[in-house]
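Mind looking over this structure? Questions follow.
Here the complex is missing one protein chain, while the rest keep their positions.
Just so it is clear, A, B and C label the chains in written order, and each chain counts residues from 1 on its own.
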Amino acid sequence: MSPASAMQLAVALPVAASVPIVLTGRSPNLRELVTLVTAAVVLGLVGSTVPDVLAGERPELTLLQLLPGLSLTFRLEPLGMIFALVASFLWLVTSIYSIGYMRGHHEQNQTRFYACFALAIASALGVAFAGNMLTLFVAYELLSLSTYPLVTHAGTDEAKRAGRLYLGILMGTSIGFMLLAVMWTWHITGSLDFREGGLLAGQIEGPAAAALLALYVFGIGKAAVMPFHRWLPAAMVAPTPVSALLHAVAVVKSGVFAILKICVYLFGLDFLTSTGASDWLLYFAGATILIGSLIAMRQDNLKARLAYSTISQLSYIVAGALLASSLATTGAAMHIAMHAFGKITLFFCAGAILVAAHKTEISQMDGLGRVMPLTFSAFFIGSLSIIGLPPTGGTWSKFYLALGSLEAGQMWILVTLMISSVLNIAYLLPIPIRAFFAVSADSESQAIKEAPLPCLIAIGASTAGCLYLFFDPSVVYELARRIAGGG
Amino acid sequence: MLSVLANDLPALQVVVPLVSAPLCLILARWPRIVWLLCLAASWTSLAIAIELLDQVLSGGTISYAMGGWAAPWGIEYRIDAVNAYVILIVTGIASVVMPYANQSVAKEIPADRVPLFYALLMLCLTGLLGMTITGDAFNVFVFLEISSLSMYGLISMGRDRRALTSAFQYLVMGTIGGTFILVGIGFLYVVTGTLNMADLAMRLPEVTQLRTLHTGFAFLVVGIGLKLAMFPLHLWLPNAYAYAPSTATAFIAATATKVAVYALLRFVFTVIGPVIAYQDLPFGEIAKVLAVLGLVTGSFVAIFQENVKRMLAYSSVAQIGYILLGIGLATVMGLTASMLHLFNHALIKGALFMAVGCLFYRTRSVRLDDLRGIGRKMPWSFGAFVIAGLSLIGVPLTAGFVSKWYLVQASLEVGQWPLAVLVLGGSLLAIIYIWRVVEIAWFGSPSTRAAEATEAPLGLLIPTWILVLANLYFGTHTGLTVGVANLAARTLAEGLR
Amino acid sequence: MNQTPDKKRYLDDPENVTRLWRRFVLACALVAAIDLLGLLEVVYHRHIAFFAEGLPGFYAAWGFIAIAALIFLAKQLRRLVMRPEDYYREPGDAD
Partner (left out) sequence: MPTELPPFLPFLIGALLTAVTRGRLRSAVMLATPVVGGICLLGIDSGALHQVQLLGYTLTPVRVDELSMLFGYLFHLGAFIAILYAVHIKDTLQHVVAMIYAASALGAVFAGDLISFFLSWELLTVSSVFLVWARRTPQAIRAGFRYLILQIGSGVTLLAGILIHVHATGDISMGHIGLDTPGGWLIMLALGLKCGFPMLHMWLTDAYPESTPTGAVFLCMFTTKCAIYALTRSFAGADPLIYIGTAMTFFPIFFAVIENDLRRVLAYSMINQLGFMVCGIGLGTALALNGAVSHAFNDVLFKGLLFMAMGAVLTMTGRTRASDLGGLYKSMPQTATLCIIGAASISAIPLFCGFVSKSMIMQSALNEGHMVVWFFLLFASVGVLEHAGIKIPFFAFFAHDSGLRPPEPPTNMRLAMLIAAVLCVVIGTAPATTLYPLLPFAAEYHPYDATHVITQLQLLMFGGLAVFWMMRTGRYPTEERAINIDVDWLYRRILPSGISSAENVLEPAWSSLKRGAARPLNGLIALLFRYHGPQGTLARTWPIGSMVIWVTVLLAVFVVVYYL
């Protein structure tokens, strides 16, 4: 199969699968089989294109002409390849996890959940494959919409409020800022294509470029650059698999992915460097990194803590993009994958704790590690990856981001990253450590068992991913290296 | 037979609905046949409209002398890209509304009045088509009155007691509007001695009595502004839309204001000419200011409405602001945007009002409170509402996005980026008022009315969904809309250069 | 730890300790005295790197003074840094 049609099929398949998912809603086993098979096939399709992309091919596919001169186009390049690979792999893992979680937790409306999940993944893949800014924008909006029912899944007042905030911020920023920026770009250049070296390079003045970039960065609310981050903690009311895949991988990563794409292919790294358009935005990213960590420390709810951690980590990638150096871009692209594996592990564990022990607050988890050793070991390894310690993949992305900040001459970003690593320890590691070593306050914890088997399988897979990416980061690295013209 | 008729298509366009109106009353004893007749008439009209557009696109402007009297003495039907396009909108909406009407009307209107309702609907269609197709200024007034009068009737048939007062208000205001238009046309006649638009256009530049001309133009703009619900002349609209029967609302909301906009465009660009309107007179500035005011006010009022139909009505006021904004910009791009939104808004509002009609069909209420939890009871009707709502917001892949895109581009083109911000800001307000409904209807615990509701019948759903899908289709396949809108805009803007 | 009463040890007798102490003092004196032999270049050649090293009893004196000073200073340090054991203690800490 040609890479172009594999790409098309990879997006179309989950959409198509939502129909049989809905139809087989009466029989959970069948429904989940459909999900799993689809996820596996999609992963296969995405994976099959890797050699072509590594060989320098850039498969392209025009879906339809939306406006004169402006079409919905898929074009697969290394950055999108990384994102697509991560998203499709983790979809499969999350699907396995969901089976254990949703049944173990007796969630309502599971059919709607699986169907929306498939649609969301299709949108995320659409973002990954986007060949121009319009396609990206379209997929981005579809992703917001298809995840809304997932966020509000519980249907409670809190979920409603969260959904309002979620959609309000994401749609608000994207229509208010990003769409304006897209239209502005089109107005200036008459094109929205992602172009190596930058579409806007040389076509816009310095201050205007800075303003346009700001519209993009803040318009992409999914990247959760402060002050547009509130939706992410709010969205944590969603069931844990949703938080896991969407708010550690698909949704948030499509945001930072978009910012990376914009910096690399719309502005061009050289152009950004020469105009300095991104310099002042770096302060926002840097502040988000630190403030996110500081707020995370104060959260007692596990998912809320992870959410703020995500906010902080996302700005690693945003900063990597804004540094506008090829090494930082490499690091940022790698961090998409590394953080995804690390954070999804953490969310999986949070969900496993909820299902098995019905605990959400960190302060109640003392001593749980002795009855749930696998879960908390995985949590520990996932934390290491977020912190960026060996033997986990996070080490490498942090390495390249730091190197990139030197290359760009922004020493303070290096300092920020280093401080953040230490802060990460302070808010992540106490969780597994207290679980293992502290003495539990209540005695009932003896009755608690590990989470259901599918959950454990998924946790194992994502943890293995964290470790594997340390020993063999070559695929991610080779792809990331090619983004900024490294061959 | 057909080839013979082919030459008389412009006349048939008006005649077919016109003839079917009295037939409705004649066949009143067989309501089903009345409906079928109207259905046939509207579909025929659509076929004719498509054919006419095709002819215009391939062969240029069509001039048809009514009754064989050549212009400027006789009444000329003159069809170019602009009105062929508007005709397509009007007949298209009519063809979709008509199948919808069957069950909706049966439920909302006393059986004895049903034939009358259809007759009025046909008359209204006749009036709108006539207004659009004619090349004669006075004829515009005549058809305007036909459509207006039938509209008063349609609105008054609403079940709600307030429908009568609304119709009465509209009657007064509409009549004032009509009168103003007549006065304006009179002024033009005084200074030129002709009523044929093309002829007027030729003679006006030589006119010396500029005061008279300007005053006439003022009357025309205010008169037409009343009909198209330009802020602050929109006050009749919310009640009229809110209390009319669902079918009537859907039809009127999607077409009447559009035709009024067409009339405005025709008078401003073809008759008076953009030079006088924009350069000698500050029409553009006034239009922009009123557009912005309408946009902001309409949106904010919509946010706080408790009645969904009224909410959509105020949203219409805002959307008309968009259309007016494009006209105010006076560039090809701006006009393209306006023409596009003319079409797209017809699709959007048609779909929204029809979806609300579906909900009303089961719940007998359009109050937000009563619609609590209806989303889960009537997923298809409500789904239609959501998708059409997304289109209203301007989410990509829907029709609404396309017009917003052009409107923003037009604003950027002339360097007025605050307008671009405003257009997108309007979208944000639209998110608020649409999502307010979504949240209540989806998450609210079902109200007593909603609890008993079941999904609307297919007879209502299918037409609704046709429009919804049209929203998606024209959001992704813009060749026709953008192409024709652009052509129309260029036709209008010939005088600009 | 339950132990049978243990037998009396050598060091338990203070007299023995005093005896040991006296022997230690004597040993010290002897070791210091070697310096004199070194001065006379008997027994061994004393190589020195600088003058202080050559002073008789330098190392002995330095050793004694250093410890005395160390302990004196450390006692002063206590005033500054000594805190009760529960200074950092948090609620819930076991002993």
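Basically, contacts are C-beta pairs under 8 Å (C-beta built on N, C-alpha and C of every residue); 3 or more make two chains touch, one makes a residue touch a chain.
These numbers were taken from a predicted model, which means no experiment stands behind them.
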| item | value |
| --- | --- |
| Displayed chains contacted by the hidden chain, counting the whole assembly | A, B, C |
| Touching residue (missing chain; options B:D8, B:E306 or B:D369) | B:E306 |
| Selected residue (touches chain absent from view) among B:Y100, B:W236, B:F401 or B:W435 | B:W236 |
| Missing-partner contacts on subunit A, residue numbers | 384, 387, 389-391, 395-396, 398-400, 402-403, 406-407, 414-415, 417-419, 421-422, 425-426, 429-430, 433-434, 436-439, 473-474, 477, 481 |
| Subunit C, residues in touch with the chain not shown (by the definition above) | 1, 3, 6, 9, 11-12, 21, 24-25, 27-28, 31-32, 34-35, 38, 43-50, 53, 57, 59-68, 70-71, 73-75, 77-78, 81-85, 87-88, 90, 92-94 |
| Those residues of subunit B which, in the complete complex, touch the missing chain | 168-169, 172-173, 176-177, 180, 211, 214-215, 217-219, 221-222, 225-226, 232-233, 235-236, 238-239, 281-282, 286, 297, 300-301, 303-306, 314 |
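Note that only the chains that are shown with their structure count from here on.
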| item | value |
| --- | --- |
| Topology of the chain contact graph, where touching chains are joined (line, ring, star, complete, other) | other |
| Central chain of the complex, centres being mean CA coordinates | A |
| Inter-chain centre distance, subunit A versus subunit B - centres from mean C-alpha coordinates, in Å | 44 |
| Inter-chain centre distance, subunit B versus subunit C - centres from mean C-alpha coordinates, in Å | 105 |
| Residue ranges of subunit A in contact with subunit B within the complex | 64-68, 72, 134, 137-138, 141-142, 145, 152, 155, 160, 163-164, 167-168, 171-172, 175-176, 179-180, 183-184, 186-187 |
| Complex contacts: residues of subunit B adjacent to subunit A | 390, 393-397, 402, 405, 408-409, 412-413, 417, 420-421, 424-425, 427-428, 431, 435, 439, 443, 476-479, 482 |
